[in-house]
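For this view, one protein chain was removed and the others were kept in their places.
Our next item is subunit A:
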Amino acid sequence: MSIKTMDITKIITGIAASEGIAIAKAFRLENPELIIEKKSVTDVVQEVARLEAALEKSKSELETIKEHARKELGDDKAEIFEAHLLVLSDPELINLIKDKITGEKVNVEYALDEVAAIFINMFESMDNEYMKERAADIRDVTKRVLAHLLGINVSNPSMISEEVVIIAEDLTPSDTAQLNRKFVKGFTTDIGGRTSHSAIMARSMEIPAVVGTKKVMEEIENGLLVIVDGLDGQVIVNPSEETVKAYKKKATEYAAQKAEWAKLVNEKTVSADEHHVELAANIGTPEDVKGVLENGGEGVGLYRTEFLYMGREELPTEEEQFTSYKTVLERMEGKPVVVRTLDIGGDKELTYLNLPKEMNPFLGFRAIRLCLAMQDMFRTQLRALLRASIYGNLKIMFPMIATVDEFRQAKSILLEEKTKLQEEGVDIAENIEVGMMVEIPSSAVNADLFAKEVDFFSIGTNDLIQYSLAADRMNERVSYLYQPYNPAILRLVKMVIDAAHKEGKWAGMCGEMAGDEIAIPILLGLGLDEFSMSATSILKARSQIRHLSKEDIEQYIEAILSMSTTEEVVSFVRKQF
């Protein structure tokens, strides 16, 4: 990039994935692959010296990071780096590497990689979550040393020690987990959409983000000033002073609005005409409950249990699951918690199940289909849930139900386990509601049949939309078909809500649509009982609903459902409500 072009302001448009404004220097997150070759060496003394030098460099880097973390984040957060430093001084590790170099006359990179692998395997095979995580520490530390040996500059999100905006092709779950909220003011990526993992994480960490820009990696150099506008989905590179000023003002206004919303934390969600709905949150782990309560969530509308099964080598035990479920139920203090049973398959794989690759994973062997076939695994989860039920207000729902028969099977397995546990003398809550996700068009169409058997519905819009319009939501070329306000979707949603109410049951929604400001008025008018969304969207939604009149919207429902395009619906809602 020439000096000339560096001064030019550029605006890149993407998808607004997480609200807020970030203004900071660009930090490109690159993950070059470290290629380790095995080479014979003659001068082993020199190889050992190279090892010592790389270790010293890495240690001094870590010392800097540690000091910074200690000052900025406190001793607690700095501790992990202390452990990393000790790993680099670990005599057992270092001696093994040196022995390997001198004994086998191999290069230091190869020796280090091999020895590290032994320790990584050892920790990963331990029957303890905490120990398993240590494997990641060793990986992190050895990667740093290897990079020094290979002369490669590895950008590591945990190494960031000044305020930045992250520029990346995509962010993996582990990248996002390492982001330090103190320094990472926002991020922007080339790929991804509102429902991709990085977007969901950004919202739960309350970091402004713009994703799916297709070109930030190409356009933005390290160190350039960047504005990430997570409200309007824009990234401004090299802004003028005036632009920065304008965005600072926008950020202040947004903060003021958020403060206004914050006053609603302990309020109930009531429309202008006194109609009450429940605003709940989607969570993935017990740690997420804190955010739910801080944002005034009236319940958990979707507890995704897959995270318990992911990032590990084997199935979680009944005890591990029980502890997680119990923790969530207790922390929610009697507020409803809807737990979705294992929804694996599709884009979420579990390598240790050794399932064959499928041509069409989204239409394949996943979720309840897999659970009904692998019943041991399913029964373990149900037992853990039943045992945890006495610690709060538990509701259980099954994902991907396509036929009434599947629901009956799943429910009867649940009842079998309940009877078994009761015979063992285990206490189980009396009235656990059992419901289902409505995300397959067939179950929406047959909602009246299902409504006789379930206690509740939860509409999973992300999948319902992709199945109804036959458009893979990961495929950007057909992303224009991801249309929440398409009349087909609105009509299906209406069928589900009406069917539930006719049988005296309740209907909720746990897709992204439930927190969408265009969808909310329509859903309120359709009579949706529970809206489950990212915790950070709750207060905004509550504020919006307080200004809406359900009765008023009901008059327009028929008109909205008769509109033939998404655009008509959007412009009508914007104008009318």
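Keep in mind that, in the parts below, a contact is a pair of C-beta atoms (placed from the backbone, for glycine too) under 8 Å apart; a residue touches a chain by one contact, two chains touch by 3 or more; residues count from 1.
What we mean here is this: contacts and distances are computed from a predicted model.
Can you pick, from "Amino acid/amide ABC transporter membrane protein 2, HAAT family", "Phosphocarrier protein HPr", "Multifunctional fusion protein" or "Phosphate transport system permease protein", the UniProt name of the chain not shown?
UniProt protein name of the non-displayed chain: "Phosphocarrier protein HPr".
Any idea which of A:V41, A:L112 or A:I138 touches the chain not displayed?
Going through A:V41, A:L112 or A:I138 one by one, A:I138 is the residue touching the chain not shown.
Based on the whole complex, identify which of A:L62, A:L93 or A:I553 touches the chain you can't see.
The one listed residue touching the chain not shown is A:L93.
Among A:A83, A:A117, A:L449 or A:A559, which residue is in touch with the absent chain?
A:A83
Give me the subunit A residues in contact with the hidden chain, please.
Residues 79-80, 82-83, 86-87, 89-93, 119, 122-123, 126, 128, 130-131, 134, 138 of subunit A touch the chain that is not shown.
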